[in-house]
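A single protein chain has been omitted; all remaining protein chains appear in their positions.
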Amino acid sequence: MANTIRVTVWSEFRHEKTHEKVRELYPDGMHKVIADHLNAQKGIVAKTATLDEPEHGLTDKVLEKTDVMTWWGHMAHDEVRDEIVEKVHARVLEGMGLIALHSAHFSKTFRKLMGTNCSLKWREAGEKERLWNIEPSHPIAQGIGEYFELPHVEMYGERFDIPTPDKLLFISWFQGGEVFRSGCVWERGHGRIFYFRPGHETLPIYYDENVLKVITNAVRWAAPVFQGKHECPCVPPIEKLPRYKK
Amino acid sequence: MANTIRVTVWSEFRHEKTHEKVRELYPDGMHKVIADHLNAQKGIVAKTATLDEPEHGLTDKVLEKTDVMTWWGHMAHDEVRDEIVEKVHARVLEGMGLIALHSAHFSKTFRKLMGTNCSLKWREAGEKERLWNIEPSHPIAQGIGEYFELPHVEMYGERFDIPTPDKLLFISWFQGGEVFRSGCVWERGHGRIFYFRPGHETLPIYYDENVLKVITNAVRWAAPVFQGKHECPCVPPIEKLPRYKK
Amino acid sequence: MANTIRVTVWSEFRHEKTHEKVRELYPDGMHKVIADHLNAQKGIVAKTATLDEPEHGLTDKVLEKTDVMTWWGHMAHDEVRDEIVEKVHARVLEGMGLIALHSAHFSKTFRKLMGTNCSLKWREAGEKERLWNIEPSHPIAQGIGEYFELPHVEMYGERFDIPTPDKLLFISWFQGGEVFRSGCVWERGHGRIFYFRPGHETLPIYYDENVLKVITNAVRWAAPVFQGKHECPCVPPIEKLPRYKK
Partner (left out) sequence: MANTIRVTVWSEFRHEKTHEKVRELYPDGMHKVIADHLNAQKGIVAKTATLDEPEHGLTDKVLEKTDVMTWWGHMAHDEVRDEIVEKVHARVLEGMGLIALHSAHFSKTFRKLMGTNCSLKWREAGEKERLWNIEPSHPIAQGIGEYFELPHVEMYGERFDIPTPDKLLFISWFQGGEVFRSGCVWERGHGRIFYFRPGHETLPIYYDENVLKVITNAVRWAAPVFQGKHECPCVPPIEKLPRYKK
């Protein structure tokens, strides 16, 4: 693998164009804030891609040169073309890391990787969230204390319809009474996947220091150490077999 | 749940019509042999459904009344219509059990549930297989000894591209030198899924006593104790929240 | 297996003798309340055993005839003799179910089964707890709604130092700001283990309808379907081997 981790920060980039409040918070889009932060880190080079670019910005060439993709989408999951979803899905199975952010729980690619509905409860009431770090020895949790807080968030509540994570990293406490599995890792094919709950278009979540630290850690963790295609070959025996008459 | 487990034994039922050898072995189809065995068990009622029936035999009414489905397909995975796959997939997430047999590793529904490619190595050389029972306390393994053997099989070899199973029940040893995770369980949504390797159209695998015992045990294990739809509701807070001005 | 599940409800039974408040709540001990509830269920027969009985009430004969054991201890974990711990541990590995209640997280047997420290945070402030049911299709969660509440509890907070559970069933929300993995299952050897957080000597937790329902469900889930010793035999080859000269 290359020493530099090549990240593609994908975002729907629609709310930012149509909602005044979102534009104020993220004038160049949430992806720009995330990519800028990643580009300030040693050994990471981040580019961006968005829904309304040709092929959603995800040409074969871009995909080939992406080690880790972060994904944010919300209002236009259905506009992501199926053939692009197929390609991103295939790249994850081949080894590309995927970091699904917030409302990406309902993105086509994440659901295709999970095999489940990925539904949850939600509420926009500006309440407090406290994310408990239950696996402090996981690479993604480095530099995060026992917990961190976000003062005003959109709430996501259980039951989150996902396969049991390989490892559950963060559990959220919400002021309104719910809990949520907010940081989860899985492996699918040769690729590593991280779902991270924080992030909402009308709130400055992607300026939060802890949120950015977790995303950065996750990029390093998800970078592939091995890549390969999945084939289904007919193979000769390794050991000598007796002749068999059908 | 009803006391009787209602099983739909689904099969492609093509090889049996086109290959003389297969017809000899399974004159009424593999599904008939499996369903007959299940119908001889207490508390199980099995019906069959096949590819060439209208809606592949899987109407809404049939799906609604199915607690557990077994699936065998091989040469015509692509002919299974996507809208039927969607319905079967949704039923598993709602709680229906699914038992994927042998070449069903490449069926659309199983792959959709796994989220991975489900590829493997294979060989038809009539070699011996020995299935080691590594979780004798699992309900599916009851009545199976330390191992059982199948004298002549099609070989499936690792790497099997699946998500890490919740529990690995059987590991196969093949005469030609390979190994395989031959019995695996997962949960997705509210449904239980069992993949079981044995079975090939040109071999009398579905007459084997141990194979039938495992399938019967799996039917009982996969029968739902809870069923429910997956929704994504906006919910009011349970605890009183301070007013929040956006 | 026998059709009737034979339960031994074990309890330290010290607080009840020394604290007036505890005696008022549980005049015959917490174990009596739990055992009475279980004995009112079809197909379950529960007996009790306590620390100050000879061999802590856990003679070989009692152990042999126990399908599922529930365990509550708090102030006197260290007084449980190591040879009894060895025997209970061995019985779990052979297939006996174990339900560790509340402060049993620090019991010798539970820690020996987990292999970890099983430490956690705690606080006695009579706060509210809400247990979210995140796996409604698990047998232990049957009859429990989306969540249930306990109005006044001792708080247990993360990080709970346990191995990743096979399945996480309940996550608690606490009024004071913490979360906790309050219902967890594991398998060790041939035995099934359930840790369930609720329960405190100074609070009427074991009279709560939902708590009792979960314990009853857990007893049914943990009842063994297979039992066996663990040996380490030297075995002859199954396949013919070439002669080997050392």
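We call the chains A, B and C, going by the order they appear; numbering starts again at 1 in every chain.
One rule holds in what follows: a residue touches a chain if its C-beta (ideal position, glycine included) is under 8 Å from a C-beta of that chain, and two chains touch if they have at least 3 such contacts.
Values in this document were obtained by computation on a predicted structure and should not be read as measured data.
S.K.: Return the single residue from C:T164, C:N210 or C:Q227 that touches the missing chain.
M.R.: Here the residue in touch with the unshown chain is C:T164.
S.K.: With the missing chain put back, one of C:G57, C:P136 or C:G189 would touch it. Which one?
M.R.: C:G189
S.K.: Using the touch definition up top, pick the residue from C:V80, C:M96, C:L120 or C:I134 that touches the left-out chain.
M.R.: That would be C:L120, which touches the missing chain.
S.K.: Since one chain has been left out of the picture, which residues of chain C touch it in the full complex?
M.R.: Residues touching the hidden chain, for chain C, are 21, 93, 106, 112-117, 119-127, 152, 155, 157, 161, 163-164, 166, 175-178, 186-189, 202, 230-239, 241, 244-246.
S.K.: Which parts of chain B face the unshown chain closely enough to count as touching?
M.R.: On the chain B side, contact with the omitted chain comes from 130, 132-136, 146, 157-160, 164, 167-168, 171-174, 177-179, 181.
S.K.: Going by the touch rule given at the top, which residues of chain A touch the chain that is not shown?
M.R.: Per the touch rule, chain A residues meeting the hidden chain are 95, 130, 136-137, 139, 141-142, 166-167, 175, 187, 189-191, 224-228, 238.
Criterion: only the chains that are shown with their structure count from here on.
S.K.: Which whole number of Å gives the spacing of the CA centres of chain B and chain C?
M.R.: 33
S.K.: By the touch rule stated above, which residues of chain A touch at least two different other chains?
M.R.: 157, 164, 177-178
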